[in-house]
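With one protein chain removed, the remaining protein chains of the complex are shown where they sit.
Chains here go by letter, A and B, matching the order in which they are written, and residues are numbered from 1 within each.
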Amino acid sequence: MSDLLVIGAGLSGLMAAYTAVKAGLSVNVVAKGLGSMHWSAATIDVLGYSPAQPETAVKRPLEQIPALIKANPQHPYALLTNEHIAQALAAFVALSKDVGVPYGGAANPGDNLLLPSPAGAARPAYLAPKGQLAGDLSRSEPMLIVGFEGLRDFFPELIAENLNKLGYSARAAFLPLKLATNRRDFTNVQLAQGMDSKEQRALLGPALKKLLRPGERIGLPAILGIKAHATVLAELERETGAPVFEIPTLPPSVPGVRLYTALRSYLQNLGVNLTAGMEVIHASAVAPNGTPGSIQWVESATSSRPLKLLADKFLLATGGILGGGFNSEMNGRVWETIFDLPLTVPQNRADWFQVRFISPEGHPVFSGGVTVNKAFQPTAGEQPIYGNLWAAGNLLGHCDTIQERSMEGIAIATGVAAAQALSS
Amino acid sequence: MFTESWHSVGPTLDECIKCNICTSYCPVSAVTDLFPGPKYVGPQAQRFRENGQPQSPDHSVDYCSGCRVCNEVCPTGVKIAEINARARAQIVAEEGIPLRNRLLGRNETLGKVGSVAPALANFSLHNSFSRVMAEKVMGIAREAPLPHWSTTGTFGDWFKKTQSVRLKSDKKVVYYHGCATMYYEPFVGKAAVAVFEHNGYEVLVPPQNCCGLPLLSNGEFGAAEGYHQNNINKLLVYAQAGLDIVGTSTSCTLTLKEEAPELLDMHSENVHAITMATWDIFEWLRERHGLGELKTDFSEMNMVLPYHAPCQYRAHRIGKPARDILVLIPGIDLRESQARCCGIAGTYGYKKEKYQIAMDVGAELFNFVADQGEAVEMTACDSETCRWQLEHGTDLPSRHPIEILAAAYGLYDLDKRDLVNR
Partner (left out) sequence: MHKLETEVLVIGGGATGTGVAWDASLRGFKVILVERRDLTHGTSGRYHGLLHSGGRYAVKDPHGAAECIAENQILRVTHAHCIEDTSGFFVVLPEDEGDYPDKFKAGCDAVGIPCTEISVAEALRREPLLNPRISRVFEVPDGSSDSFLAAHATAQAARNAGAQILTYHEVTNLIMTGGESDRRVAGAMIRNVVTGEEMEIHADITVNAAGAWTGKLAAMAGIQVTIMPSKGTMVAMNHRLVNTVVNRCKMPSDGDIIVPSHTVCVIGTTSVNVPEPEPLRIEPWEVNKMLEEGDKMVPGFAQARVLRAWAGVRPLFQDTYTSGKGRDVTRKLALLDHQEREGVGGFLTITGGKWTTFRLMAEATVDDVCRHLGTERPCTTATTPVPGAEQGNYWLGHRLHDIEEQHLQGQLVCECELVTRTMVENAARRNPLLTLDDLRRDVRLGKGPCQGGFCTYRGVGILHEMKKAGSWEVDMSDEAGSTAKWDVAYLQSPGHNLVSDADGHQSNQHPANTADSFNPNLLLRDFLQERWKGVTPILWGRQLKQERLDELIYMSVMNVDHLPDKELASPVTDFYRFDTRPTVEEVADV
């Protein structure tokens, strides 16, 4: 029994749990598994491209939001004022410092960063982990992009060539793989874990220094340590005398693992029990005539009888189709898996996609989701459906957070706001 | 063979979206190159295996310890550890079972044999000569924390002997003690009986046999099926009478509930009845507490207690019930470990080629315990093999939470590991 049960351990769920526990609630978090932080670049994207101008990166996202809302009044950001959003982001920045994975923004406050992507494109992001900041393309130092021979998730020449085409100065270089690992088999996370060891990274700094030309900054794949990341970064900058930045690449996302594990243990210390591997499969609700219903408990699957999870309030943050909050089938039905909340997804498969995989309009199936009121309660018409149910994050409908590059911004802003609403 | 079983576990491989979250958290692939990780050996390799194949194409799956960290973190619900267990069973079916695994899989037989003359058995098992021989001949790591046979008689002996003083009540519960309590750690059973009785329950201990988990984890599915069927035969009447079957071994209860039916594809009504009647003891106590039935007349315990929830809870998917109860005890400063696994993973760490891996995996936990400072006198963990590994890795005694709880009720002496008032 707790005051609040958060379902989902993604960024929105964790921000909500943090906000609620700070407001004095007792909070439990359950999740089927871990979420999208592990897949993304772990930057905080607030608004990278607005649907009205999909080709040009948004320069100042918060200033762009009013226009976005004007064009799309049901957009989740429309539930919030700009001040709310800014405050939530500030809360995240403060929290990131407290948990030991500090985030920062562009040199000119309010601007989007432009960070080199692993394909060499310039990706707009509002906040980024400290280790990515020196990659900001608005800085003028030429870049030395260094890869490791044979690494399958990082191609410095591709990055440099595309950056050059886009007008940024960059060149590529390689180091032997053994400077990064002596494992035969590895993923990015394992490489990063290896870098935690002093012996493993001992030769890296000197080798980088040899490659470096004066005035350059150094871009590396995001494998610079997990626990010792801050130390690794500082060491390399000291040894090379140059700014060093990471370029996160294919999942599993190393910066994502850092952020998740840090948030998780910080919350645990605040008394938030976070249990993954628990899939909520059923909700028990009462709905007296005419008034909003209420959730009595939810049940999760166990090795035997379902486990009742009791709480006063419930917050749903299970993500959308990718997060696992929605499922879909051949006949075009898309449904929310726990409460069967109404969704704005087109219920005909013919209306789900664009012809091109890369389409600035986005695929309609992915912008559908749950509709909530200003208090972040799922609604049918005006009324909240359940008096004690709130929802936040990427399951909210009316926008395609991947197309907009607003995934984390919406997760944080709505997660915080929903928790504030339910705590007040 | 177990061929039908691809039906229930196998299809979950279809859920995999290749994100490698599981690989990022697998404690074994983090410390060794020999294990390519959950996604690789699980949903990915499974597409390259077939029923009745001429040979198993891969063997590294044998390095999976079965800790189920992967299942817990997987966002899509792939039953990775189970897929691995089955692949291992297939290797065993093709290549036969090494003597060592045969032995480690037969916990109960070993227990019985040793209990005839426990002191001698302890000596012959634990002296350094025989450990070296055991390693050479059978590949049982010489340093690994093998248990000691109880020299004060088995749990069964004690329970029989004390029948006359046992509580009689309308409220009854069936106790499933498992092999470890029976032969190595009867005191855990005594603590459990004391806690049940303190809460007004009469304890029934019907005949029962090994749950078969060690066989399952060594890939001997055929033998395990026999074990599980026997248990069903013996326990079914109690389940049908509506009694709860409660166990102190998290692995035995898991096997009764889900592991055996799922891996062996035993899906009859009777099997299901046992699944639904079985409880982990703290799960059961937490349920009582939720209903306001648990006595909370605890005495103050004044201790810093590092607690490690065993991997099997991950498979139970019931959270951490022992933690939820222990925090009710005044004076306990419970330090919950976030370590993924102690390394031992049942019989995994006993094997010569895996001993060091197990210790490296366990380092996360051992370091956590060390970080809790000088005040720590003992650790707690629900699973017997994990406790042995914890003791081995930290040099501190380790207790089952039920011992702690019994002590908090004033019924049990944590140092002597015995009941206070017999």
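The rule is simple: contacts are C-beta pairs under 8 Å (C-beta built on N, C-alpha and C of every residue); 3 or more make two chains touch, one makes a residue touch a chain.
These figures come from a predicted structure and were not determined experimentally.
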Option from A:70, A:97 or A:152 whose C-beta touches the chain left out: A:152
Per the whole complex, from A:92, A:186 or A:260 the residue touching the absent chain is A:186
Can you list where chain A touches the absent chain? 36, 39-41, 45, 54-55, 57, 117-123, 150, 152-155, 157-158, 161-162, 165-166, 183-186, 248-251, 253, 320-322, 324, 327-332, 348-353, 355-358, 360, 363, 365-366, 402-403, 405, 407
On chain B, where is the contact patch with the chain that was removed from view? 3-4, 6-7, 10-11, 13-19, 33, 36, 39-40, 44-60, 76
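Just so we're on the same page, only the chains that are shown with their structure count from here on.
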Rounded to the nearest whole Å, what is the centre-to-centre distance of chain A and chain B, using the mean of the C-alpha atoms as each centre? 36
Mind listing the chain A positions that touch chain B in their complex? 1, 32-35, 38-39, 183-185, 187, 189-190, 193, 251-252, 257, 264-265, 268, 273, 275-279, 300-305, 307, 310, 323-324
The residues of chain B that touch chain A in their complex are 19-21, 23-25, 29-30, 33, 36-37, 68, 71-77, 254, 257-259, 275-276, 278-279, 290, 314-320, 336, 338
